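Here you go, one structure.
One chain of protein is taken out of this complex; the other chains stay put.
Let's turn to chain A:
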Amino acid sequence: MTRHLKVDAPIPDSPLDHMAQGVLGKPVSRLEGPLKVTGRATYAAEARPEGLLYGVLVQAAIPAGKVLSIGDAPGAMVVIHDPRLIRYAAQGMATEGPTAGPDEVEYMGQAIAVVVAEALEAAQAAAQALQVTYEAKDVPVDPEAVEPERPEDKQSATGDLDRAMQDASHTLDQIWHTPSHTAAAMEPHAATAEWSGDTLTVRAGYQMLATSREQLADAVGIKPDQVRLLAPYVGGGFGSKLGINADSVAAAIAAQQLGRPVQVVMTRQQVFDLAHRRSETRQRIRLACDTQGKLTGIGHEALVSNLPGVSFSEPVTQATPFTYQAAHRQIVHAIARVHRSCAGSVRAPGEAVGATVFECAMDELAETAGIDPVELRLRNIPDTEPCTGRPFSSHKLAEALREGAARFNWSDRRPTGQRREGDWYIGMGVASAVRVNSLIESRARVTLQADGRAIVETDMTDIGTGSYTILGQIAAETLGLAVDRVEVRLGDSDFPPASGSGGSFGAASSGTSVYLACAEIRSQIAALIGCDEADLTLQNGQVRTGNVSRPLDALLTGELTGDGHLEPGKTEDTVRQATWGSHWAEIAVNRWTGEVRVRRMLGVFACGRVLNEKTARSQCLGGMTFGLGMALTEAMAHDPRDGHIVTRDLAEYHIPCHADVPPLEVHFLTESDTYVGPLHAKGLGELGICGAGAAILNAIHNACGVRVRELPATPDKIIAGLQS
């Protein structure tokens, strides 16, 4: 039986608060952790089916034009130049494979063929020796050198911002630039494909199986039910594995043609070229406020880029309409069509760069207005969503700011440039954290076996986030079992389709479907023992109602199965759902070299119910580290002539290393959001990054008076602003 829930109304009383097991929220260690640290969790590139062949992707060496001919590859079995090869990775949740046709090159590095051989080395050598001729075409690669598109539905204005700017007591009007970013997941994209008759099985790194399955079927030209995807372990995604990439398609086509399993693993350089990048952004922020620091005007203009015809555009201004109150508002969103690699979702698309820049602007306004930056934010928190007037599902920004200020000893912050230790200027900075929240349709099946053990099955993925563990905890809590009596099976498209991992919606969405499946089983247990589901207490394998208490396995005569099906409903529209928090940083700037060292950071977050204190904290630590990288180190450099990515390995693209990251502190506010389903849990994965970099950049200014508006704040940017 399926228990279905469409979240049309708030659920004030969470049934999970009435469960007896007491395991939900606890810092349970990763269920699959031991497998991973002992190398027994096999990733896609480690699959070794009988008869495996190795495929290596061949990449275009021109920024745009046509492939005229592809030569032979001595030493390899075959060069496959199949029109079904995709031009770029599919966007998350797309249901079609992206434009096919490797003959049309749209960006440098595009996959145009795959070379297959018995040995990886032979395939690599043959791919490198391959002669390709092109007819090259001149194309623009600089987003600021073309006339951008301004889609009507992405512009909005209320009141008269120009007027507000003229009439204001204090204003801010500045431009920021953020560079292209890459997800930089540890596991490179890899796929192992095998056909059995006309059924295709692909083991690969995916974040969302249900839609990736449709994409792959569409690209290869078969039906979705002929495709089985397996992604039990995924070494990080951060957006880069939301949709299928060239590895899957190439492996599938090659395996089909050769009648043997084929594996395609991208090199690190190929991951840089072929995984979606986060678009670089140019952001102009205008702010106007009165003498008291009350905002009267907010303007946020974004310029992003993507390839012609690709619908995704970095939603830079996503949170701007509802974060702060102001009567006069304007949003401008422009898209430059240039031939850099394809842009898509990377680590909190939108707020990661949008909220970060906006929070830098708030800091500048606070300085201009002579108001403490925490206070300025507190004075501008709206009661209801500006523009629409909808209520917030819950709103913890003020509490996050107050709590953070106390915990971080914000009162120790000195005026700009006033704190020095030896050659180091010391500064403190703050930023609000905000991220939109959503649920995605999700299904799960739970089987309670006669021996009282439960099995959870859903095509949800665990991309290193802790899905196995929290889903196990939800089932254990609802069914009254110890966590080790629950087996969680994920990452198989034969299982009921879940939300997948992305956009911070995974835990709440798939978690709710697992809860619903378990609730269905609870009602079956209640029927067995002859009571109402509401009167049932399940704990440690015991079933209790009134004075009756029986062991679960004694009660069961066979297995019980429950299906759970969650659908987002009206609360998506009736309220504004978001997660909130605050970021705090204390940093040091070397007065000679301009090096910045982060000394401590604090993140205070409200994400509804915390499902597992440990995995939740890890998510936030990762997010804050991304923020640090965005502020200080990460930049993908494009060649100015052909747009290709120049910094395309992890020695040149600087993600923060251990020495960059100080002890990070994470504090969760107690919150339960009644509009997001029975779990009262919201997304968390991305909140940690949204604004974190701004706290650091604002701290740099507090330390040494330098505003860096071209991210990242590498030493050259700092010394340019320091006096000699």
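Keep in mind that, in the parts below, contacts are C-beta pairs under 8 Å (C-beta built on N, C-alpha and C of every residue); 3 or more make two chains touch, one makes a residue touch a chain; residues count from 1.
Heads up, the rule we're going with is that contacts and distances are computed from a predicted model.
Engineer: Just by its UniProt name, which of "Xanthine dehydrogenase family protein subunit M", "Peptide/nickel transport system permease protein", "Fe-S cluster assembly protein SufD" or "Cysteine desulfurase" is the chain not shown in this complex?
Structural biologist: Answer from the UniProt record of the missing subunit chain: "Xanthine dehydrogenase family protein subunit M".
Engineer: Touch as defined at the start, partner being the missing chain; which of A:H4, A:R544 or A:H654 qualifies?
Structural biologist: Missing-chain contact among the listed residues: A:H654.
Engineer: Among A:P12, A:P83 or A:G422, which one is in touch with the chain left out?
Structural biologist: Residue touching the absent chain, from the options given: A:G422.
Engineer: Which one touches the absent chain: A:S29, A:T95, A:T199 or A:T593?
Structural biologist: Considering all chains, including the one not shown, the answer is A:T593.
Engineer: Tell me which stretches of chain A touch the chain missing from the display.
Structural biologist: Answer for chain A: residues 61, 108, 121, 124-125, 128, 422-423, 590, 592-595, 597, 632-633, 637-641, 644, 646-648, 651-652, 654, 656-660, 714-716, 719-720, 724 touch the chain left out.
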